[in-house]
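A single protein chain has been omitted from the complex, and every remaining protein chain is retained in its original position.
Moving on to chain A:
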Amino acid sequence: MLRNLLALRQIAGRTISTASRRQFENKVAEKQKLFQEDNGIPVHLKGGIADALLYRATMVLTVGGTMYALYQLAMASFPKKQD
């Protein structure tokens, strides 16, 4: 049983280290290549399609929210008279 336990330990060790090795490898060089590509794209969009989606979502929320705030301001400025 002890031999089985030792074998299991070796296998578990091997599986975990292979799976996590890619996670904690130094990928900075890849990122440097991506962000230094001479394509004229500004840094806030240079990472790919996810950047564009996040940018668009942020803009929609901020500009939309601003319009909503101005609307609420207009509503608050002219209180409805009580009958």
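Keep this in mind: contacts are C-beta pairs under 8 Å (C-beta built on N, C-alpha and C of every residue); 3 or more make two chains touch, one makes a residue touch a chain; residues count from 1.
The definition used in the following text is that contacts and distances are computed from a predicted model.
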- Message: Missing chain, UniProt name, options "CDC20/Fizzy WD40 domain-containing protein", "Cytochrome c oxidase subunit 3", "NADH-ubiquinone oxidoreductase chain 4L" or "Phospholipid-transporting ATPase": which is it?
- Response: "Cytochrome c oxidase subunit 3"
- Message: Across the whole complex, list the residues on chain A that are touched by the chain not included here.
- Response: 24, 26-28, 31-32, 34-36, 38, 42-44, 46-47, 54-55, 57-59, 61-66, 68-69, 72-73, 76
